[in-house]
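Here is chain A:
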Amino acid sequence: MIDLAPYVIALPLAGALLLMIFGKRIGKAAGIVASAAIGVPFLLALAMLVDLLGLHAEERSVIVTAFEWIEVGDFEAAARLLVDPLSIVMVLVVTGVGTLIHIYSIGYMHGEARYARFFSYMNLFAASMLLLVLADNLLLLYVGWEGVGLCSYLLIGFWFERPAAANAAKKAFIVNRVGDFSFLIGIFVLSASAGSLTVGQVNAEAGGMAAGVATAAALLLFGGATGKSAQIPLYVWLPDAMEGPTPVSALIHAATMVTAGVYMIARFSPVFEASGGPALLVVAWIGALTALWAGLLATAEYDIKRVLAYSTVSQLGYMFLALGVGAYSVAIFHLVTHAFFKALMFLGAGSVMHSLKGETDMRRMGGLRKAMPVTGWTFMMGWLAISGIIPFSGFFSKDAILASAWHEGQFLLWLIGAVTAVLTAFYMSRLYFRVFEGKLVTPGNLHVHDAPPSMAAALLPLGALAVIGGAINLPGALTLEVFLEPAVGHSEVPGGIVPWILGAIALVAGVAGIAAARFLYALPSGQKPLETLHERFSPLVNATQHKFYVDELYGRAIVLPGKALASFCANFLDARIVDGAVNGVAWLVGQSSWALRRVQTGYIRNYALTFLFGVVVAFSLLAFRGVL
Partner candidate 1 sequence: MNLEYFVFGVMFVMALGASLAMLFARNAVHAALFLVVTQVALALGFLLQGAFFVAAVQIILYAGAIMVLFLFVIMLLGVDTREALIDPLPGQRPLAIGLGGLLAAEILWVAVRGVELAAGGEDQATALTELNQNPGNVKALAAELFSRYLLPFEATSVLLVVAIVGVMVLARRIGRVPNTGTGAESASGSDKEGAAA
Partner candidate 2 sequence: MSGVVDLIGAVALIGLIKVVVVFVALLLTAALVTYMERKVIADMQARVGPNRWGPFGLLQAIADGIKLFFKEDFRPAAADRWTYAIAPAAAMVPSFLAIAVVPLGDHVTVGDRRVDFVIADINIGILYFLAMGSLGVYGVVLAGWASGSKYPLLGGVRSTAQLISYEIALGLSLVPIAMVAGSLSLSDIVAAQAGTVGNVTFFDGIPVLEQLQDIFSIVPNWYIWSQWPAFAIFFVAGIAETNRAPFDLPEAETELIAGYHTEYSGIRFAMFYLGEYIHVVVLSAVAVSLFFGGWHGPGLGILPWLWPLLWFLAKTLVVVYLIIWLRATLPRLRYDRLMWLGWKRLIPAALLWIVVTATVNTEGVSRNIRLAVFVVLAGLILAWVGRGDPRLAFAVNPQSGDDRGSA
């Protein structure tokens, strides 16, 4: 079954092409076609997983050649796919969550004019993402990397009639290009120093690389990851990306694409290891700071989807923190659980927006759990999971990250993580209490209805996964860490009493956050302290509400000089110098032809005379040079 790996990519790609060409003809069936195009690969992936489990642990890395791609002399880049524990986990997440989101979209996008096109993009995205995770070759990986970027751009700007959506798409694309550029150079450095483009070869050669080269390559790769996975300083595009349809946010900006950076670093962990301390430290610190930073921003946001977006950024920061402390399998574990509960919450938010005619401001909502029970209850699962309440999935993964940081001796990082855990619980609870608890509030007193069957069909399984997803890494059973070991190496799990204490602290942090939020936002008594708080810390609150002025800073520091440079190029360089040169040459030619055209008398005998003159001159030259 593992040989079928190319079909995992080919099916969504075929679906995308089919819908692109015959989309109008297919019409309403597009959603079903697209869901099938991603659902069947999920089943294939399950079968592949079974096959893989059937192999000995050391042999769980199978290379499948789809076709020979480029062969120039010694250089060859075959379209080879690498099926190993890491990629199969990613494939399962992408296809599994992706299938649910596709099914959800059938209901959510119902009545949309560009229905088939949406699903075409979604399938194309799935194909690109699967190519990214399955590629055994840096070039192929880069194709997938750019492919998901393209689809992200297309889907964020799906409602391109809205300037906000169009701008958000452009922003996402441009910010991502910065990261992609870094990534590309990283690939060049790797291929130059490793002499090969295949993942296995690069990782095998990594140990022999000079530390400086490895560090440079690692940092460049991480630069790519900061773009794709929305880390400081390139996180700014993700909140704006919420302009896209909600299923897009759920699939791309929560579950899959933004985790590509995490996957990529896990994939090239030997390179990061080879660089020694600095690179991993940078990764860890950037991750921790992003987690804290985004958590702070999320507390002041009123847009329901943006809160979730900041939350995503924050949780991705956790994952990078885990990567940075060398706990790759933990990072992947959190990636998986996060995919479950964050997709769930996005879809829940989408369900809310769907029934509130697109309303996203949480100040105009309230008490919706009773009005839409399915959405409310499943959202609650997600809320509890992200808040780190035992036994929901988020607790296990977050706890594992914090434990790994502690174990590595990075106490400061552990502290930041713990504080962020409090913040996470706080802002998610704020969201939950505002929207689902309390008195029923709807904009314009709409009649609220619960999610339609297809949406519910996605919400319920995801809710269940959010609850029990932590089970995949329960100590003692067949754990994810053990499964991933051949691919990303062993991660030390602290023994003794320490993990239990750390787990307790994490749980306490989550509970504390929830309690604070409940006090401030859910209880009537919290109204006054909240206002006091706002007054007391008004500059901080203000700054938070303005996203710490990062967009403005970028606007001043990068966009304005860029515009000035462009304007300089356009108005001076191009208009004066380039055009001036071109026009000057034209003017010169025109003037000289005006002068020279007097030679052209029209009398053929004059022309012949000139001809004779040339002959005589040529003859004389030859004669004098003694040729004749």
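To be clear about the criterion, contacts are C-beta pairs under 8 Å (C-beta built on N, C-alpha and C of every residue); 3 or more make two chains touch, one makes a residue touch a chain; residues count from 1.
Criterion applied: all candidates are chains of the complex that A comes from, given by their letters.
Keep in mind it's a predicted model, so treat the numbers as computed, not measured.
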| item | value |
| --- | --- |
| Selected neighbour of chain A [touch, this complex] from 1 or 2 | 1 |
| Residues of chain A that touch candidate 1 when the two form their complex | 601, 603, 605-606, 609, 612-613, 615-616, 619-620, 623, 628 |
